[in-house]
Each structure stands twice: as C-alpha cells, then as structure tokens.
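Right, chain A next:
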Amino acid sequence: MSRASDVLSGEHFINGNTASAEGAIAAGCRFFAGYPITPSTEVAERMSRRLPQIGGTFIQMEDELASMCAILGASWGGVKSMTATSGPGFSLMMENFGLGVMTETPSVIVNVMRGGPSTGLPTLAAQADVMQARWGTHGSCDVIALAPSSPQEMFDFTLRAFNLSERYRLPVMVLSDEIVGHMTEKVVIPPAEGIELFDRRKPSEPPSEGYLPFEPGPDLVPPMANAGEGYHMHVTGLTHDERGYPIITAAAQTKLVRRLCEKIRQNSRDIIACTEMETDGAEVVVVSYGISARTSWKAIRAAQRGGVKVGQLKLDTLWPFPEERVRALAGKVRGFVVPELNMGQMVYEVERCAAGQCRTRLVPHPGGETHDPADILAAIREVAA
Partner candidate 1 sequence: MKYWREPLDRGRCEVPKGKVTIIDKRCKGCRFCVEFCPRKVLEVSKGFNEKGYHPPEIARPDDCIACGFCELVCPDFAIFVDQQASCPPPAAKAPKTQEVGAH
Partner candidate 2 sequence: MTEGHDEHDLQHHNGSSSVHRDRSGTVALHERHHRETGEHPLDHLLRPGRIPHIWCTGCGLGVVLTAYLNGIQKAGVDLDKVAIVSGIGCTGRIAGYINLDSFHTTHGRALPFATGLKLANPELKVSVISGDGDLFAIGGNHLIHAARRNVDMLVLCVNNFNYGMTGGQVAPTTPVTARTQTSPYGCWEHPFNLPYVAAASGAVYVARWTVLHARRLVESVAEAVRHPGFSFIEVISQCPTNFDRPNKGGEGIDLMHFYEKKTVVKNGIDPKEADIGLYTPIVCGKFVDQSKPTYDSCYTNMCTMARGGKK
C-alpha cells in the first residue's frame, strides 16, 4: 500500500504539525480521522490533502469521540491510523483510548497541548495534559507517550509512535504543545529505504476453530489478525480471555489487566528514550520535556557561565517514566529542577524516584507562554546553593 514515493524525503521548512503528519505518512499511516481543534488542526489539514493522493483515507468526524473510535475501527481493518487533537478533544477521547488499550489496537493520538482547564487558551501553549495522558482513562493501564520539542522531533516521534503502537498493540500518544506544533524549522525526512518500520505481528497459523486472538507471545503481545481475514475473532472492551470472550470475574480481570500493564513494564527499556546533556558530574539536573526543554537551555547556559555544574535530562518519552535513570541521577546530584507549563505534574514522578535522595524543585507555569528562563535560572541557583 505504501510506496517509497509517498515519503517526502529531503529537507523541508515546515511547522511541527505538518512534520507530524509527514512522520505518520512515512510510518505507513493511511487513515486519519479527526475533528478540527486549535492548535492541532494543521495535522488534519495536511492529512486531508496528502492521504487522497497516496491511497489513504481522510475523514473529518462529527466529534473527537467518533474520531478516536474511527481510528480503532480502521486499525482492525488493517490500516495504520491516527488522530490529532488538543485539550478538550483529548478529554473526549479518553474513554475510547481505554477501549484501544483493552482491545490492544495499534493507533496514534497526537495531542498538541494548549492551556486549560476547559476551553482555556486555544491558541497558546501548555503542558498540562501529561498526567491526563497517564491516568485519563478509567481503570488501570500502562501507556506510552512521547514528547517532541521541535518540528524534527514531531516527525521522528510520530513515526516512532507508530512503530511502538504496532509493536506493543496499544494507542500511543504524542504530547506536543502549541509552540512546537506551530514552530517552523528545518525538518529532514530521510529516504524511505532508510526508515525502519515495525508492522504488527500476524498470527502464524491460518484461521481455525481454536484460534485464540488474545493469546500473548513471550513479549506479552498477542499477534493480531485483521477483520476480513477469516479468523472470526471477537473483540470487546469487556474483560476477556484469550478467546476474546467476555469473562466477568476477578480472575480474568487479574490475568488480563496484569498482562496489559506488564507488556509495557517488561519492555520499558526498549520504549524509554531520554536525551542527556552534561549530566556527568552535574550538581543540578534540569528534568524537562517538550518546549520547556528548549526554554531550559538558556537558563542552563547562564548557570554554567556562573560556575554551576548543571545538566539536562530531556524526557523524549514521558510514559513509561525513566525511573531507573532518575533514581540513579538522584544519588549523584544535589537536586533536580523541573520546569513545566503546568502547576506541577511530572515533578511528582521525579520526586517519587528521587525518594528523598536529593532536592526536587518545580518551576511551575500555568501556560500561555514559555517560562522566563530567569525563573529556571533562579531555581537552578537555589538548588545548587
């Protein structure tokens, strides 16, 4: 279905949202369902122009609930699928994000975060949906969320989100923000043959009477058949067994929910990605992500000029959280500084992993603009003192 010519290899000067759409297309995404919402709309607009040209399907649904469900349906139809949204739409997608987790449906959700609660700041940035991404759907589950900080990362991380979703069979989230989404920079799209793609594993056996659609492999991920291939599978959001049959018991719940969580936890080393800058021998480490990671650079440079040994741990994946790395750093540094465009979310994870070994200092900002680097600098100096 995808051809090498569908990938716009080369150097481009495009914004983050457009780069995200191109990342999806390069990953083999051929189905997009969405609903217009600022500041994510350029993703849908790009897809509505591109997909009809390359044999894909674009559909603007009646709302975000429908968009989320449509991409799950399309995924079972055998096509890599995606939606893009922002705060209010992300809230509406939460229930069916859970359906995607429960039914182990590969798909990608791009959330270009804006200020909230409620309608909040449609045109201005925030990073306040990171805990919603983790805990927003009801019930227990582990999730994967990536946080790009540039248009290039919008391309790269959206592509990676597809690979992770196909690999681990769940909807994977890309948590961008208004600034990164609307920022225009150079984006390099590699040649198609240089892009590594992971496609869902298919059942090794042909359809038969005893087919078990939810029997996991050693990596705890079941191979996936598509609708129309003769497997006659049942897929339900109810707690189910390996046959896919609903089973309403504590035992079935334990078995299924444990596996859904464990398939992420057991493979977390493969999933977690961080970019470290001068963390060796650092007294202070700034733990940041998305646009705040870039705002931090100015503060970090200023602190270094003032003689503070400060480095950065940039979270490329927010979930699963890089517990091991933060724990290891906590034993070596005086403290962490956590700037985020919210009133304190990821800081709790940092604090939890630091477990009292060092200080953790939040630099909160409710959104609408980036941090003033001076505030981050002040926090670095305070922790270093």
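The working rule: contacts are C-beta pairs under 8 Å (C-beta built on N, C-alpha and C of every residue); 3 or more make two chains touch, one makes a residue touch a chain; residues count from 1.
The candidate set was assembled so that all candidates are chains of the complex that A comes from, given by their letters.
Remember, it's a predicted structure, so these values are computed and weren't measured experimentally.
Candidate 2 is the one, among 1 or 2, that touches chain A in this complex.
Chain A meets candidate 2 in the complex at residues 31, 33, 49, 52-53, 55, 57, 59, 61-63, 65-79, 81, 95-96, 99, 103, 209, 226-238, 245-246.
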